[in-house]
Structures are given as structure tokens and as C-alpha cells.
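A single protein chain has been omitted from the complex, and every remaining protein chain is retained in its original position.
Order as written gives the chain letters A, B and C; numbering starts at 1 within each chain.
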Amino acid sequence: MPEVVFPLDSQKKFTEQRIVGHNRWHPDIPALVQVKPGDVFRVHCREWFDGAIHNDDSADDILNAPLNQVHVLSGPIAVQGAEPGDLLIVDILDVGPIPQEDSGPLAGQGWGYTGVFATRNGGGFLTEQFPDAYKVIWDFRGQTATSRHIPGVSFTGIVHPGLMGTAPSHELLRTWNAREAALIATDPDRVPPLALPPNPDGAILGNLRGEEFDRVAAEAARTAPPRENGGNQDIKNLTKGSRVFYPVFVEGAKLSMGDLHFSQGDGEITFCGAIEMGGFMDLHVDLIKGGMETYGVSENAIFMPGNVDPRYDQWLAFSGTSVTLDGEQRYLDSHLSYQRACLHAIDYLQKFGYSDIQAYMILGAAPIEGRLSGVVDIPNSCSTVYIPTAIFDFDVRPSATGPHKIDPGQGVPVAKA
Amino acid sequence: MPEVVFPLDSQKKFTEQRIVGHNRWHPDIPALVQVKPGDVFRVHCREWFDGAIHNDDSADDILNAPLNQVHVLSGPIAVQGAEPGDLLIVDILDVGPIPQEDSGPLAGQGWGYTGVFATRNGGGFLTEQFPDAYKVIWDFRGQTATSRHIPGVSFTGIVHPGLMGTAPSHELLRTWNAREAALIATDPDRVPPLALPPNPDGAILGNLRGEEFDRVAAEAARTAPPRENGGNQDIKNLTKGSRVFYPVFVEGAKLSMGDLHFSQGDGEITFCGAIEMGGFMDLHVDLIKGGMETYGVSENAIFMPGNVDPRYDQWLAFSGTSVTLDGEQRYLDSHLSYQRACLHAIDYLQKFGYSDIQAYMILGAAPIEGRLSGVVDIPNSCSTVYIPTAIFDFDVRPSATGPHKIDPGQGVPVAKA
Amino acid sequence: MPEVVFPLDSQKKFTEQRIVGHNRWHPDIPALVQVKPGDVFRVHCREWFDGAIHNDDSADDILNAPLNQVHVLSGPIAVQGAEPGDLLIVDILDVGPIPQEDSGPLAGQGWGYTGVFATRNGGGFLTEQFPDAYKVIWDFRGQTATSRHIPGVSFTGIVHPGLMGTAPSHELLRTWNAREAALIATDPDRVPPLALPPNPDGAILGNLRGEEFDRVAAEAARTAPPRENGGNQDIKNLTKGSRVFYPVFVEGAKLSMGDLHFSQGDGEITFCGAIEMGGFMDLHVDLIKGGMETYGVSENAIFMPGNVDPRYDQWLAFSGTSVTLDGEQRYLDSHLSYQRACLHAIDYLQKFGYSDIQAYMILGAAPIEGRLSGVVDIPNSCSTVYIPTAIFDFDVRPSATGPHKIDPGQGVPVAKA
Partner (left out) sequence: MPEVVFPLDSQKKFTEQRIVGHNRWHPDIPALVQVKPGDVFRVHCREWFDGAIHNDDSADDILNAPLNQVHVLSGPIAVQGAEPGDLLIVDILDVGPIPQEDSGPLAGQGWGYTGVFATRNGGGFLTEQFPDAYKVIWDFRGQTATSRHIPGVSFTGIVHPGLMGTAPSHELLRTWNAREAALIATDPDRVPPLALPPNPDGAILGNLRGEEFDRVAAEAARTAPPRENGGNQDIKNLTKGSRVFYPVFVEGAKLSMGDLHFSQGDGEITFCGAIEMGGFMDLHVDLIKGGMETYGVSENAIFMPGNVDPRYDQWLAFSGTSVTLDGEQRYLDSHLSYQRACLHAIDYLQKFGYSDIQAYMILGAAPIEGRLSGVVDIPNSCSTVYIPTAIFDFDVRPSATGPHKIDPGQGVPVAKA
């Protein structure tokens, strides 16, 4: 096992650990850990809500999830010699649930969860259809996930970190705050909100205290969105064996990570979230000095996925176009067309006996593919969602004999908003 | 060879063939061809501009492309016994360039093209960056494509029909026309237009003549967008071996197809288009009676991709978020985030010596993957584009030694708008 | 379509064609066709028995197959500039059944066959268990094969040439004849024979006539075995997109090919054979001058398989060791251990209702994998055979509920030896 440079004790809260991480982005959060280019090391990661979500059959915890406190991140980790303008190479050597612990109260101890927020808490991709809070518990057995809330489904997880990134510079942070504030200002009372402004309430900033804490907490960006530093990209393909190249904006790069997922479908459409868990990452880092300019990579992370993803050969695919459910034609709206594709898949799965929310949860958690198939055929974009047929223990393909009917069982816990 | 139920003679214009197809959607275009469930048959397809685009080094033909005349489609083909409410099964047994003809003036005779329209003609996915008309010619050798306009690149084509679908009912057609007219009305003078209304100019409607022609031409929907009947979905994964299930809206289903692509990247971002060609399709059809209700498939085509797509194991991926180039924050706009991902890829490839338009053309034609990676992390969606590294004959990965520099050669023909 | 340099008219016998090929290896068979490095061209290929095997329900034709007349090969094709010591690059751009002909009396016209010889004619891999002659007819639909003789099975063909190679030098030919004669001499009356000596009876040698024919026919090697020139390798992975490098032993290389297979399992265990058919190959050739020495490739063909093989993700595998059915322990005999693995698979499939010969035929024709898993663990080698589960239209996996029983239907035609 590589040296654990950022350890977490499962018996303790995130803020009570020997090294305390953070849940906001800011260049001035101190790096309490330092590594060198070429180093291999292990980082423990806490599930994003630090244990607020439980392995039970109620969605009350999702309804009341402490949104100000996410995502609890491991880091920042300073990489010796990293300077603004470099590219930071991060190899994901391994990633998985909490090692040596397969039962316990923390997601990652042999289980994980997929949630959907109530609309007032942020909702999900299909919040108009699913306005309440919902939760599904998944059990891990090796690399396979099953759920007592969704019968007839099991799949090989596509394990990855939902969130990893470098610290922004002061200038970049100002840019983020300005552009997001401008968006919020267009509809400040919207539910769900358009974006999340800095919020000192619930902020965790490593070992910062006192006035410095207050200053940083007032400016620090929330971790929900992906941005130029990578961040909460929720890219399901950042699996074991992947190599990521991050722009470096500050001395030492200040790398942080968290929000581990046992599995996720493209889009993380359930928002809260994929299959959430705590766990560990084994990383190797290196630098390409001046690489941002050399390779033209200055405002996004680029990456090479690994070669041990779960392999499926047969898929059932659904398409959607950019027409709303009310029949309104939108112009090349790929977000909408992906929603329609997902809704079509949900309609279909219901014919096999699943409830609508069970079908939604499958799309959020299983390694489905979501593709931007057509983006130019005015006025309709065309998005497609691909479900591996082998994740069902019955034949899910259309045929002249009609759909096999499953027993939906106890179904998905819901908490009315 | 299966029986050719819809033949095309490469020496003749589309309108001079023994059986004349169509380039508009309307339930009253007569089906001049009839097949039975269980039949296997061959259909010839003309490239979508019926030969207006030439194998040369000028983009003038793209600049002056006759947009009113697309897409020339083979069909409608009536399927005996098909009734509204059924699902029509279409198996794509084979699809390829014009058989037995590997040289000649028609795209599909051993070559194909990728074009980008000038903005006033519809532009492309990145029309703000690329406002003129551009064209690239690709040569086919077996299943491999190379271009004299883009050195250092070759790839296995992912051959598929860009467009296939059933005829709309009168009611569905009215819905289309109404919702698209409403969209156009929001900005009727926009360049490029928001949508294309019915246009009798250039309409081809099989053997309709006289008043009936005029009536249908005035109502018939344009073929550019994908809609509830499938249509111009431009899904690169509808390759050989795929099975598609189309809703049936009219007696006989009235299946039509065309717009064959030798290859395409997800999104067909170049618009005009993938690698365009004429060719053939070998099809098998069958019916699931009442399948629309049985499977909840009433307003989209669903499908199962084939298992002989080109296989690549190493990818270089770029992400984008929903922030405009001007720095404006948009709310969960996956269309924009895919644009930004593509632009990031173009920035990167330029560091290897490609011009920006060469890089754009690669993304349009090669079998790249475009994924909706994150669609909920307010306010930023995250889209990703994956390029197979093996399509380049040099090492395209980032490294400490810096990028290999190619000679871009003569480059991409352009016609100033 | 590339230029057809070696045409075949399906209405005529192999020996009545405008250009006549050959069915023996000899350096002095004239090359009636010439191509240049860089050329792309098409070659027609006749099925290996030149039409002696019929699309019917009798195995009499297999029992009486004219073994002296195989394999009818297309060629030799001289490659301009090729000299002994070069490596000949052959790209398989495309390969398939007889183009534009999907019905007729020739294998390759929409159908193909798998046969097993009676023991006295050469038998097959499992001739002790299957001593008679057997035949199965497969129908092609696109790239899919099904058989009226084997219900419940369909698969995507892995199309390839069973035989391709360059001409031997006189010296190499002498080596072949000497070493094979020495083997035959160890048991000259064995049934089946240990090897096949030169045999003028039935020899076809291009346009050779008279004394020269007699001289060459007396020396020319039979085409059954693979040898240093490639030849009848029956490698199922030489599919579309493959690049092969052949040693060049004579001026012009004298490339020949034939024995096309619509599909085959590793080993071609049924011997007569895979799914046999006539068809076409589109080829591109080039040279690496002096490549035999440069790359140490002097007595075998090396190759790079294509990337569009049929893709399966779930396999059921059987192992075997080098113990005979009579319980005799052999020393590291991988041939025997593969026989035992295949017999184990046949035992298993019979529990689902297949006859033993049906199961054998599936292993011969479907794209199964045969691997040399362990070759050092004295005294037992371990071979394994992998069957894709998706080729069955029922669940073929073991489970607590027991095997699904199929109706074996009319079964496999047999002709008693």
C-alpha cells in the first residue's frame, strides 16, 4: 500500500481528523500535505455528506441533507515544484471503497447510496417529474452493485472520483464569483437556484481559523460545479488507470479530490448522486513544466481513460429531441434532448414493472452512456442514452411476446417535499 | 445480394430514376415500393445533395449548396400490415458506399466529403468561430478513410445512415409545423435560421404531380431535424448489425432512408456533414403489433447498436463547461459545454501543427465520442469529447517532450462567405 | 469497387474461367496477374471444393468430396519488384461472400456449409467420436449466420480467408516434400493419413500444360497444411482490416488466396470446415525491401488483426487436460487438451437438447476462442475453449434451475462411412 498522506479515521467526523480537508475552493487554503513529482501515495476520501446519509429505508436524510457542508474534500496537496502554467499529471492508480471495512454506518463501508434531491434543495435532472426526495441503497460485492430497492438489476461498477482538481488563482476565483453572481442576479429567487454563491455557513477550510477563515470563507467558491480547474466534473470515465492533466494556477498546484462514486451513468442525472461512497485513491503525480501553453490546455482538464472499465457488448438505446413535454420546440437544446431521452427510457422500463423512480435511479447509478448524437440539425438536437442489457436479470429487449414483468418489491424510499 | 427494391442509377439525377424518392416528410407521399414483414431487401441511397458536391479542392460547392433540395431520400417503402400503433423493426444487415463503383463524380464512389456551411446557410456547431464554407475530401480504402486535406490521420469508418424514419401522420405533421413555426416566429430573421419551414421550392415528392403535389409540398416538413419518427438523427452508432424500432404513424409505416455516412463523430458537428456519401443498405423488417403501447415507445425511435463497430482502446478526452467564450456563465447548457469541449480539442490539436479548421474537420468525421458527463452540477454542465489516439500516425498524447509537429499540407479548401 | 484482377464467373467451373488459378504450391506456376506495390485490387475466390458441396439435407457430397481437387486458389499474383528476402505487406481491406449474388448453387451465394469428413477422408479434430460424414448449411443475413440444422443459434460471422500465402522457392518446396514424406513413411497406411504427398491427380496449375504440367504436378505441394509461406493457416482473426506480412521466397512473391470462411471457431475443428464459401477480397499490397532479415521473419507470416471483429462480452469456458478419454496420461499435449476441452463443451451443450454433432458443429462454425492456457505444468497441459453466450437465443449459463431444453429439430445430415 502506498503511504497514506491524507488519512481518515472512519470513527471520526471529517472535521475531527488529524488533517482536516476542505469543502470550498480558494487559493489560500493551506496545503497540509506535500508530495513530489514521481511520488505514489494514497488519499482517503470521505463520502460527500460526511456520513449524513444512512443505510436505511427512509429518504428523510436526503430531504434534509446539509447542502452547505459539501463536498468534503481531501487536500489540498501541494506538489513540489508546480508553478502556474504547468500541467499537473495525475495517474489514478487505484480507487475503491473504504479499504478493509465492508460494513458500518459510512457510505463506502460495503454500501453506497443514490439520492434525488427535492426541488427546493436543487432537485435533479428530471426535477419537474420527480419533485420529492428519494434514496436507494446499493450493496457492494466485489465490483458488483445490487439494491434491495430495485430488484432484477446488478452491474459492475465504474468506480471513479466525481471531483478532483487544482486550486484556482485569486484572479480565477474572482472570475468564477463574478460570472456566477451575474447569473444568479437574473433570477435570484429561483427554485432550484441557478447557482450557489459563496457561503461561510458550513465552510471547512483546513486549518484556517479566525479572521483568515472569515476572509477566505466569504470568498471561497462552492464545489458543486465543474470549472477550469476540473472540480466536480462527475465524469464516469475517470476510472482506475486514467491519466488526468490539470492546469496549475497556484504554486504547488494544490490538488484536492473527493466525491467518490462506486458507479454512475453519464450525467449523474440523479444529482445526489451517482452511487456515493467514501474510499481511497492511489495516485501518482508528475509535471509537464509550462504545459498549459505548450499544449493549449488552460481552462479545462484533459484526460486519458483507463483500460479496465466494465465491458458490455449489447445496449438498448433511447433518443430524445429538444421538444419539451408540453410540445414546445426549443432550438438545439442538448440538455433538453438528453432529458427527453432519459424520460423515454423511464417510460420503457415502467412497462416491465418498475416504478418511474426506480427506472430513474437505474439511469443514475448504472454505467449507462449518454451521447450528444446530433447537435446541428435545426431546430432539434438529438441525444441518446444507452443501457447495457446485461445489467437486468431478464430479457429487456422489445419482442413480439411483450415485456417480462418484474415484481418491483418495496420500491424506492421517498420523502415528500 | 438481396433484391434491390429501390434502385438508383449513378448516371442519372435523383429525379430521373425509375422510382423517384422524396425530400420532404408527408403522409401522402405515395409508397412506390412494398415489402412484407420478414423480407430482406436492398435500397440504394443517393448522397444528400444529389451530386452537387464535387471531389475537388474548392469549397464553392459547399458555399452554394442547394439547401432546399435536401435530403434526397429513398422511399417511402410500405410494409405490409403495418398499422398506426405498431413498432416497425428495421435490422440494418449491411450498409456501405455505392457497391461496385469506387471511382466517379458521386460521393460514395470511393470517396466522400465533410463540409461546413457558411453561417448564412446554416453554419455548423462552431459557426461563430468558423463563419465561412469549408470542404474536405476523404478517400475510402476498404473501411479506412484518409484525406489529402488533413495529413497524419486515418481511421476505420463507423458506417451508418444519418437519416431513417417512418412517415408522420397528418396530426403529427401538423404538430411539427405548428411548433417549429412558433419557434421561428420568435426571431424570424435570425441568421442562421432557428428552423426551416415547409418550402415547395425544390421539393421532391415521389410521383406526385399537379395539385396534389402543390398541396403536399406546401405542408410537408423539411428533413433536417430528427423528430418523433426518427428522421435525421445522425446517430453514429446505427451501424451494421443494428436493430431499430420505429413508431408507426400511418398505414404501411412508409419507411424512408438516406444521408449515408462513411463515418461521423458524435454530434456531426460539422453539419455538412459527417463523411457524406451515397451507397446501399440491406434491410430486414418485421413488426411488433401494437408495440407502441406495449413498450411505451410513441415519440422516438429506440435501437440496439451492432457489435462490429471499430474498436479503439486509448482515447484522449477534453471537457467543457457551460461558460461562453466571452466568460458568461450559462445555466446547465450541455450544448454549450460540448461546444467548449470541442473548442478545447481544437486548441490542443493546433499545437501539433493542424489549422483550426483541420482540427474541426477531424472532430466531425472521425469516430469520436461525445458524452453528457455532468448535467446537474449547477450552474455548469460538463460535456466531454473523446478522440481515439490511434487515428493519428504520430503520438498525440501530452508529454514532457512537447508535441510532434506535422506539416499541415495544402490544408482545407475554404470559400469566403 | 477496386479493379477485379482475378475474376470468377459463378456460372462456370474453376477450370473454365478466363484466368485459371491453381490448387497446389509450386514456384513455377505462372503468375497470370500482376500488381504493383501500393495497388488496391479485388480478387474473386471460389469455395474450396469448386461447387461440389450442395445446399441440401444430405451429407453424401461430404462423404464423396473430391479431396484431390482442393483448395482451388486465386492466383498466383505477381507483385512488381518483390524479391526473395522482402516482406510482402497484404492489407485485407474487405472480404465477404460473392458480391451481388445471394442465392444460387455455389457456397457463398447467400449460404455456406460446415462439414466433417469421414475418418477415411481425413476425419476431423474429433474423428474418434465422429467417424462419419456430416454437413450443416448456414444461411447468411447481413453478417449473421443461422442454420436450419441447428436451432437456437445465430452469430455474427468473423469473415476471413482460410488460406493465403506466397509461393515457395524450389529449395523450400523440396524441404516440405522431404519432411512430409519422412513423416508419412513412419506409418504409410494410416487412416486418416499423416500427411498428403504430391498428387498429380486433380492438380490445377494455372495455364501450365503438357510436360511442364506433368513436371510441376509431380512436385507441387498439397495445400492442406499451413507452412512457412502462410498458406492454409485457418486463422479466424485474419478479418477485414488485418495487415499480414508474408516472407517472399520467389521473384514477384506470387501471392495466392482462397478458402474463404464466413465464420470459424479457433482450430477449425470440423476440418471441412469453418463456414465455407466463395466470395471476394479487396487487397492492398506493399513491400518492405529486405524485411525478412530486418525483422527476423523468415519462416512464418506475421499479422495485425483488424479492429471490427464481432464483439462479445460474456463467455462460457471449458477446460481440458492432456489425459485421453481412456484415462491415459500424456505429457504436455496441448492438442489433446484442446480436444478434451471441446468434448467437455459438447457434453455440456447436449444437456440443453442438442445432439453431439450439433454441438460439434457449433464449435466449428461460431467465433469461439481456443486458448493454450497452461503449457508447462507437467504432465498436463491445459487448453480452454470460450463460447460467447449471446449466440444462443436462450440462457446457456449453468444455474440452480437446470438447463433450458431446446427442440433439436431435424438435426445434422449424416452419411455413414
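What we mean here is this: a contact is a pair of C-beta atoms (placed from the backbone, for glycine too) under 8 Å apart; a residue touches a chain by one contact, two chains touch by 3 or more.
Just so it is clear, the structure is predicted and the values come from calculations on it, not from any experiment.
Asker: Return the single residue from A:Ala178, A:Ala218 or A:Val308 that touches the missing chain.
Answerer: Final answer for the missing-chain contact: A:Val308.
Asker: Which residue, A:Ser74, A:Thr156 or A:Thr294, contacts the hidden chain when the whole complex is considered?
Answerer: The one listed residue touching the chain not shown is A:Thr156.
Asker: When the complex is taken as a whole, what residues of subunit A touch the one chain not shown?
Answerer: Subunit A touches the chain not shown through residues 1-2, 40, 91-94, 99-102, 141-144, 156, 240-241, 282, 284, 306-312.
Asker: In terms of residues, what is the contact footprint of the unshown chain on subunit B?
Answerer: 311-314, 390
Asker: List the residues of subunit C that touch the chain left out of this view.
Answerer: 87, 122, 124-125, 175, 179-180, 182-183, 192-196, 224-228, 230, 232-237, 245, 266-271, 288-289, 291, 294-297, 299-305, 307, 313-321, 323, 327-335, 338, 340-341, 344, 347-348, 350-351, 369-384, 386, 389, 397-400, 402-403
Methods note: only the chains that are shown with their structure count from here on.
Asker: Counting only C-alpha atoms to place each centre, which chain is farthest from subunit C?
Answerer: When every chain centre is compared against subunit C, the largest gap points to A.
Asker: Rounded to the nearest whole Å, what is the centre-to-centre distance of subunit B and subunit C, using the mean of the C-alpha atoms as each centre?
Answerer: 39
Asker: Which positions in subunit A are in touch with at least two other chains?
Answerer: 313-314
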